[in-house]
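Left out: one protein chain. Kept in place: all the others.
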Amino acid sequence: MKKLEEAVRQFREERDWEQFHSPKNLVMALMVECAELAEHFQWLTQSQSRNLSPEKKEMIKEEIGDVLIYLVNLSEKLGIDPLEAAWEKLGKNSKKYPADQARGKSWKYHEYE
Amino acid sequence: MKKLEEAVRQFREERDWEQFHSPKNLVMALMVECAELAEHFQWLTQSQSRNLSPEKKEMIKEEIGDVLIYLVNLSEKLGIDPLEAAWEKLGKNSKKYPADQARGKSWKYHEYE
Amino acid sequence: MKKLEEAVRQFREERDWEQFHSPKNLVMALMVECAELAEHFQWLTQSQSRNLSPEKKEMIKEEIGDVLIYLVNLSEKLGIDPLEAAWEKLGKNSKKYPADQARGKSWKYHEYE
Partner (left out) sequence: MKKLEEAVRQFREERDWEQFHSPKNLVMALMVECAELAEHFQWLTQSQSRNLSPEKKEMIKEEIGDVLIYLVNLSEKLGIDPLEAAWEKLGKNSKKYPADQARGKSWKYHEYE
(Lines give C-alpha, C1' and ligand atoms only; values in the text may rest on other atoms or scores of the structure.)
Protein backbone atom coordinates (compact mmCIF):
# COMPACT_ATOMS: atom_id res chain seq x y z
CA MET A 1 0.00 0.00 0.00
CA LYS A 2 2.83 2.39 0.87
CA LYS A 3 4.46 1.49 -2.44
CA LEU A 4 1.20 2.26 -4.28
CA GLU A 5 0.91 5.59 -2.46
CA GLU A 6 4.44 6.47 -3.51
CA ALA A 7 3.75 5.43 -7.12
CA VAL A 8 0.55 7.48 -7.25
CA ARG A 9 2.35 10.57 -5.93
CA GLN A 10 5.16 10.09 -8.45
CA PHE A 11 2.60 9.61 -11.26
CA ARG A 12 0.95 12.89 -10.26
CA GLU A 13 4.22 14.83 -9.92
CA GLU A 14 5.67 13.60 -13.22
CA ARG A 15 2.59 15.01 -14.92
CA ASP A 16 2.44 18.16 -12.79
CA TRP A 17 -1.22 17.42 -12.06
CA GLU A 18 -0.92 18.84 -8.54
CA GLN A 19 -2.95 21.85 -9.67
CA PHE A 20 -5.96 19.69 -10.64
CA HIS A 21 -5.64 17.25 -7.74
CA SER A 22 -7.18 19.26 -4.93
CA PRO A 23 -8.88 16.99 -2.37
CA LYS A 24 -12.20 18.39 -3.58
CA ASN A 25 -11.51 17.36 -7.17
CA LEU A 26 -10.11 13.98 -6.14
CA VAL A 27 -13.20 13.12 -4.11
CA MET A 28 -15.38 14.02 -7.12
CA ALA A 29 -13.24 11.78 -9.33
CA LEU A 30 -13.49 9.02 -6.71
CA MET A 31 -17.30 9.17 -6.85
CA VAL A 32 -17.24 9.09 -10.64
CA GLU A 33 -15.02 5.99 -10.64
CA CYS A 34 -17.29 4.31 -8.07
CA ALA A 35 -20.22 4.97 -10.38
CA GLU A 36 -18.37 3.40 -13.32
CA LEU A 37 -17.89 0.36 -11.10
CA ALA A 38 -21.58 0.41 -10.10
CA GLU A 39 -22.67 0.67 -13.72
CA HIS A 40 -21.59 -2.95 -14.25
CA PHE A 41 -24.03 -4.04 -11.55
CA GLN A 42 -27.06 -1.78 -11.98
CA TRP A 43 -29.30 -4.11 -14.01
CA LEU A 44 -28.11 -7.38 -12.44
CA THR A 45 -30.06 -9.50 -10.00
CA GLN A 46 -28.32 -10.27 -6.73
CA SER A 47 -27.47 -13.75 -7.95
CA GLN A 48 -26.14 -12.49 -11.29
CA SER A 49 -23.86 -10.15 -9.34
CA ARG A 50 -22.53 -13.22 -7.50
CA ASN A 51 -21.84 -15.06 -10.76
CA LEU A 52 -19.99 -12.75 -13.10
CA SER A 53 -18.35 -13.89 -16.32
CA PRO A 54 -14.51 -13.73 -16.47
CA GLU A 55 -14.78 -10.99 -19.12
CA LYS A 56 -17.04 -8.91 -16.87
CA LYS A 57 -14.72 -9.53 -13.91
CA GLU A 58 -11.79 -8.18 -15.91
CA MET A 59 -13.68 -4.95 -16.58
CA ILE A 60 -14.72 -4.68 -12.95
CA LYS A 61 -11.15 -5.28 -11.81
CA GLU A 62 -10.07 -2.21 -13.79
CA GLU A 63 -12.72 -0.06 -12.12
CA ILE A 64 -11.71 -1.35 -8.68
CA GLY A 65 -8.16 -0.35 -9.56
CA ASP A 66 -9.33 3.17 -10.45
CA VAL A 67 -11.28 3.51 -7.21
CA LEU A 68 -8.29 2.44 -5.10
CA ILE A 69 -5.93 4.74 -7.04
CA TYR A 70 -8.13 7.78 -6.36
CA LEU A 71 -8.71 6.77 -2.74
CA VAL A 72 -4.95 6.45 -2.19
CA ASN A 73 -4.33 9.70 -4.08
CA LEU A 74 -6.86 11.57 -1.93
CA SER A 75 -5.58 10.03 1.30
CA GLU A 76 -1.99 10.89 0.42
CA LYS A 77 -2.95 14.50 -0.26
CA LEU A 78 -4.67 14.67 3.15
CA GLY A 79 -1.90 12.88 5.02
CA ILE A 80 -4.28 10.09 6.00
CA ASP A 81 -3.27 6.42 6.02
CA PRO A 82 -6.24 4.59 4.46
CA LEU A 83 -5.33 1.22 6.00
CA GLU A 84 -5.07 2.77 9.47
CA ALA A 85 -8.40 4.51 8.85
CA ALA A 86 -10.02 1.19 7.84
CA TRP A 87 -8.66 -0.64 10.90
CA GLU A 88 -9.91 2.08 13.24
CA LYS A 89 -13.35 2.07 11.62
CA LEU A 90 -13.53 -1.73 11.74
CA GLY A 91 -12.86 -1.51 15.47
CA LYS A 92 -15.68 1.00 15.93
CA ASN A 93 -18.03 -1.13 13.84
CA SER A 94 -17.28 -4.18 16.00
CA LYS A 95 -18.54 -2.25 19.02
CA LYS A 96 -21.48 -0.78 17.11
CA TYR A 97 -22.64 -4.15 15.74
CA PRO A 98 -21.75 -6.82 18.34
CA ALA A 99 -21.51 -10.17 16.56
CA ASP A 100 -23.87 -11.92 18.96
CA GLN A 101 -26.64 -9.37 18.46
CA ALA A 102 -26.04 -8.59 14.80
CA ARG A 103 -26.06 -12.20 13.64
CA GLY A 104 -28.24 -12.79 10.60
CA LYS A 105 -29.66 -9.31 10.38
CA SER A 106 -28.53 -5.97 9.15
CA TRP A 107 -29.94 -3.10 11.16
CA LYS A 108 -30.79 -1.28 7.98
CA TYR A 109 -32.41 -4.45 6.65
CA HIS A 110 -34.17 -4.97 9.95
CA GLU A 111 -36.31 -1.87 9.47
CA TYR A 112 -38.08 -3.72 6.71
CA GLU A 113 -38.97 -6.84 8.64
CA MET B 1 -4.07 -5.25 3.01
CA LYS B 2 -4.39 -9.06 3.11
CA LYS B 3 -4.87 -8.79 6.89
CA LEU B 4 -7.64 -6.22 6.38
CA GLU B 5 -9.30 -8.45 3.79
CA GLU B 6 -9.22 -11.35 6.26
CA ALA B 7 -10.61 -9.15 9.06
CA VAL B 8 -13.43 -7.86 6.84
CA ARG B 9 -14.39 -11.41 5.83
CA GLN B 10 -14.34 -12.53 9.47
CA PHE B 11 -16.43 -9.49 10.49
CA ARG B 12 -19.00 -10.42 7.85
CA GLU B 13 -19.08 -14.10 8.74
CA GLU B 14 -19.35 -13.55 12.49
CA ARG B 15 -22.49 -11.52 11.79
CA ASP B 16 -23.80 -13.84 9.08
CA TRP B 17 -24.19 -10.85 6.75
CA GLU B 18 -23.28 -12.93 3.71
CA GLN B 19 -26.93 -12.81 2.63
CA PHE B 20 -26.91 -8.98 2.43
CA HIS B 21 -23.41 -8.66 1.05
CA SER B 22 -24.02 -9.47 -2.59
CA PRO B 23 -21.56 -7.63 -4.86
CA LYS B 24 -24.51 -5.55 -6.07
CA ASN B 25 -25.38 -4.41 -2.56
CA LEU B 26 -21.75 -3.83 -1.63
CA VAL B 27 -21.16 -1.59 -4.64
CA MET B 28 -24.23 0.44 -3.67
CA ALA B 29 -22.92 0.77 -0.13
CA LEU B 30 -19.53 1.78 -1.52
CA MET B 31 -21.13 4.63 -3.48
CA VAL B 32 -23.07 5.77 -0.43
CA GLU B 33 -19.88 5.86 1.67
CA CYS B 34 -18.08 7.80 -1.06
CA ALA B 35 -20.91 10.33 -1.00
CA GLU B 36 -20.60 10.69 2.78
CA LEU B 37 -16.93 11.44 2.18
CA ALA B 38 -17.80 13.91 -0.59
CA GLU B 39 -20.34 15.67 1.63
CA HIS B 40 -17.45 17.09 3.68
CA PHE B 41 -16.10 18.78 0.55
CA GLN B 42 -19.17 19.90 -1.40
CA TRP B 43 -19.30 23.55 -0.27
CA LEU B 44 -15.56 24.07 0.07
CA THR B 45 -13.36 26.06 -2.26
CA GLN B 46 -10.38 24.21 -3.71
CA SER B 47 -8.07 25.95 -1.24
CA GLN B 48 -10.32 25.18 1.74
CA SER B 49 -10.21 21.53 0.70
CA ARG B 50 -6.41 21.75 0.86
CA ASN B 51 -6.50 23.26 4.36
CA LEU B 52 -8.83 21.20 6.52
CA SER B 53 -9.07 21.56 10.28
CA PRO B 54 -7.85 18.60 12.39
CA GLU B 55 -11.44 17.99 13.54
CA LYS B 56 -12.65 17.85 9.94
CA LYS B 57 -9.74 15.57 9.01
CA GLU B 58 -10.74 13.15 11.77
CA MET B 59 -14.27 12.91 10.32
CA ILE B 60 -12.90 12.49 6.82
CA LYS B 61 -10.51 9.77 8.00
CA GLU B 62 -13.50 7.78 9.24
CA GLU B 63 -15.22 8.03 5.86
CA ILE B 64 -12.03 7.00 4.06
CA GLY B 65 -11.95 3.99 6.35
CA ASP B 66 -15.53 3.11 5.38
CA VAL B 67 -14.78 3.43 1.68
CA LEU B 68 -11.74 1.15 1.90
CA ILE B 69 -13.63 -1.39 4.03
CA TYR B 70 -16.38 -1.69 1.43
CA LEU B 71 -13.92 -1.74 -1.45
CA VAL B 72 -11.99 -4.58 0.20
CA ASN B 73 -15.23 -6.36 1.08
CA LEU B 74 -16.46 -6.16 -2.52
CA SER B 75 -13.08 -7.20 -3.95
CA GLU B 76 -12.87 -10.16 -1.60
CA LYS B 77 -16.34 -11.34 -2.66
CA LEU B 78 -15.29 -11.13 -6.31
CA GLY B 79 -11.88 -12.75 -5.77
CA ILE B 80 -10.14 -9.62 -7.01
CA ASP B 81 -6.96 -8.27 -5.40
CA PRO B 82 -7.51 -4.48 -5.21
CA LEU B 83 -3.79 -3.69 -4.96
CA GLU B 84 -3.02 -5.82 -8.01
CA ALA B 85 -5.92 -4.09 -9.81
CA ALA B 86 -4.53 -0.65 -8.91
CA TRP B 87 -0.99 -1.54 -10.06
CA GLU B 88 -2.28 -2.87 -13.39
CA LYS B 89 -4.43 0.25 -13.92
CA LEU B 90 -1.54 2.55 -13.00
CA GLY B 91 0.53 0.82 -15.65
CA LYS B 92 -2.18 1.35 -18.27
CA ASN B 93 -2.54 5.00 -17.25
CA SER B 94 1.19 5.56 -17.66
CA LYS B 95 0.87 4.51 -21.31
CA LYS B 96 -2.37 6.46 -21.78
CA TYR B 97 -0.97 9.69 -20.33
CA PRO B 98 2.77 9.80 -21.14
CA ALA B 99 4.46 12.08 -18.61
CA ASP B 100 6.18 14.18 -21.26
CA GLN B 101 2.93 14.95 -23.09
CA ALA B 102 0.62 15.13 -20.07
CA ARG B 103 2.76 17.58 -18.12
CA GLY B 104 0.77 20.48 -16.69
CA LYS B 105 -2.53 19.60 -18.30
CA SER B 106 -5.29 17.16 -17.67
CA TRP B 107 -6.94 15.95 -20.85
CA LYS B 108 -10.36 16.53 -19.34
CA TYR B 109 -9.21 19.97 -18.23
CA HIS B 110 -7.69 20.59 -21.63
CA GLU B 111 -11.12 20.60 -23.29
CA TYR B 112 -11.79 23.85 -21.49
CA GLU B 113 -8.67 25.70 -22.57
CA MET C 1 -41.63 23.15 -12.98
CA LYS C 2 -41.06 26.79 -13.98
CA LYS C 3 -42.60 27.83 -10.66
CA LEU C 4 -40.24 25.51 -8.79
CA GLU C 5 -37.29 26.91 -10.70
CA GLU C 6 -38.35 30.43 -9.74
CA ALA C 7 -38.80 29.43 -6.08
CA VAL C 8 -35.39 27.75 -5.97
CA ARG C 9 -33.72 30.85 -7.40
CA GLN C 10 -35.54 33.09 -4.94
CA PHE C 11 -34.57 30.75 -2.05
CA ARG C 12 -30.94 31.00 -3.11
CA GLU C 13 -30.99 34.78 -3.59
CA GLU C 14 -32.75 35.52 -0.30
CA ARG C 15 -29.90 33.67 1.42
CA ASP C 16 -27.18 35.08 -0.80
CA TRP C 17 -25.92 31.54 -1.45
CA GLU C 18 -24.94 32.41 -5.00
CA GLN C 19 -21.29 32.30 -3.95
CA PHE C 20 -21.53 28.64 -2.86
CA HIS C 21 -23.82 27.54 -5.67
CA SER C 22 -21.36 27.17 -8.51
CA PRO C 23 -22.45 24.46 -10.97
CA LYS C 24 -19.50 22.40 -9.73
CA ASN C 25 -20.69 22.56 -6.13
CA LEU C 26 -24.32 21.97 -7.08
CA VAL C 27 -23.48 18.81 -9.02
CA MET C 28 -21.54 17.51 -6.00
CA ALA C 29 -24.52 18.25 -3.77
CA LEU C 30 -26.79 16.52 -6.30
CA MET C 31 -24.68 13.35 -6.09
CA VAL C 32 -24.71 13.47 -2.31
CA GLU C 33 -28.52 13.76 -2.26
CA CYS C 34 -28.82 10.86 -4.72
CA ALA C 35 -26.69 8.78 -2.38
CA GLU C 36 -28.94 9.65 0.58
CA LEU C 37 -31.82 8.41 -1.55
CA ALA C 38 -29.89 5.25 -2.49
CA GLU C 39 -29.03 4.57 1.15
CA HIS C 40 -32.68 3.63 1.76
CA PHE C 41 -32.38 0.89 -0.87
CA GLN C 42 -28.88 -0.51 -0.46
CA TRP C 43 -29.67 -3.57 1.69
CA LEU C 44 -33.10 -4.30 0.19
CA THR C 45 -33.95 -7.12 -2.13
CA GLN C 46 -35.57 -6.16 -5.41
CA SER C 47 -38.97 -7.19 -4.09
CA GLN C 48 -38.53 -5.29 -0.82
CA SER C 49 -37.76 -2.21 -2.89
CA ARG C 50 -41.09 -2.73 -4.66
CA ASN C 51 -42.95 -2.98 -1.35
CA LEU C 52 -41.89 -0.11 0.89
CA SER C 53 -43.67 0.80 4.11
CA PRO C 54 -45.53 4.16 4.19
CA GLU C 55 -42.98 5.44 6.75
CA LYS C 56 -40.08 4.52 4.49
CA LYS C 57 -41.86 6.08 1.50
CA GLU C 58 -42.21 9.34 3.43
CA MET C 59 -38.44 9.44 4.02
CA ILE C 60 -37.75 8.55 0.39
CA LYS C 61 -40.14 11.27 -0.79
CA GLU C 62 -38.04 13.84 1.08
CA GLU C 63 -34.85 12.65 -0.62
CA ILE C 64 -36.53 12.72 -4.03
CA GLY C 65 -37.50 16.31 -3.24
CA ASP C 66 -33.87 17.16 -2.44
CA VAL C 67 -32.63 15.57 -5.66
CA LEU C 68 -35.13 17.50 -7.80
CA ILE C 69 -34.37 20.77 -5.97
CA TYR C 70 -30.64 20.45 -6.70
CA LEU C 71 -31.26 19.33 -10.28
CA VAL C 72 -33.49 22.36 -10.89
CA ASN C 73 -31.01 24.63 -9.11
CA LEU C 74 -28.14 23.36 -11.27
CA SER C 75 -30.18 23.56 -14.47
CA GLU C 76 -31.30 27.10 -13.68
CA LYS C 77 -27.68 28.16 -13.12
CA LEU C 78 -26.71 26.69 -16.50
CA GLY C 79 -29.73 28.07 -18.36
CA ILE C 80 -30.88 24.54 -19.22
CA ASP C 81 -34.54 23.51 -19.14
CA PRO C 82 -34.52 20.06 -17.46
CA LEU C 83 -37.90 19.05 -18.92
CA GLU C 84 -36.78 19.97 -22.43
CA ALA C 85 -33.55 18.04 -21.80
CA ALA C 86 -35.52 14.97 -20.67
CA TRP C 87 -37.85 15.08 -23.70
CA GLU C 88 -34.93 15.36 -26.10
CA LYS C 89 -33.12 12.46 -24.40
CA LEU C 90 -36.26 10.33 -24.39
CA GLY C 91 -36.50 10.89 -28.15
CA LYS C 92 -32.89 9.77 -28.63
CA ASN C 93 -33.47 6.71 -26.44
CA SER C 94 -36.49 5.71 -28.52
CA LYS C 95 -34.24 5.54 -31.58
CA LYS C 96 -31.42 3.85 -29.65
CA TYR C 97 -33.69 1.16 -28.18
CA PRO C 98 -36.46 0.45 -30.70
CA ALA C 99 -39.42 -1.02 -28.82
CA ASP C 100 -39.73 -4.03 -31.12
CA GLN C 101 -36.10 -5.06 -30.66
CA ALA C 102 -35.70 -4.01 -27.03
CA ARG C 103 -38.75 -5.85 -25.77
CA GLY C 104 -38.06 -7.91 -22.66
CA LYS C 105 -34.36 -7.30 -22.51
CA SER C 106 -32.09 -4.54 -21.39
CA TRP C 107 -28.91 -4.29 -23.48
CA LYS C 108 -26.85 -4.00 -20.34
CA TYR C 109 -28.71 -6.97 -18.93
CA HIS C 110 -28.36 -8.82 -22.17
CA GLU C 111 -24.58 -9.12 -21.73
CA TYR C 112 -25.28 -11.53 -18.92
CA GLU C 113 -27.60 -13.89 -20.78
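So that you can tell them apart, the chains are marked A, B and C in the order they are listed, and the count of residues begins at 1 in each.
By our rule, a contact is a pair of C-beta atoms (placed from the backbone, for glycine too) under 8 Å apart; a residue touches a chain by one contact, two chains touch by 3 or more.
Remember, it's a predicted structure, so these values are computed and weren't measured experimentally.
Across the interface with the omitted chain, chain A contributes residues 20, 25, 28-29, 31-32, 34-36, 38-39, 41-43. Residues of chain B that touch the chain left out of view are 28, 31, 39, 42-46, 48, 53, 56, 106, 108-109, 111-112.
In the full complex, chain C touches the hidden chain at residues 1, 4, 7-8, 11, 14-17, 19-20, 22-25, 27-28, 30-31, 34-35, 37-38, 41, 44-47, 49-50, 52, 57, 60-62, 64-69, 71-72, 74-75, 77-80, 82-83, 85-90, 92-94, 97, 99, 102-104, 106, 109.
What we mean here is this: only the chains that are shown with their structure count from here on.
Look at where the CA atoms of chain A average out and do the same for chain B: the two points lie 3 Å apart.
Within chain B, residues 20, 25, 28, 31, 34-35, 38, 41 each touch two or more of the remaining chains.
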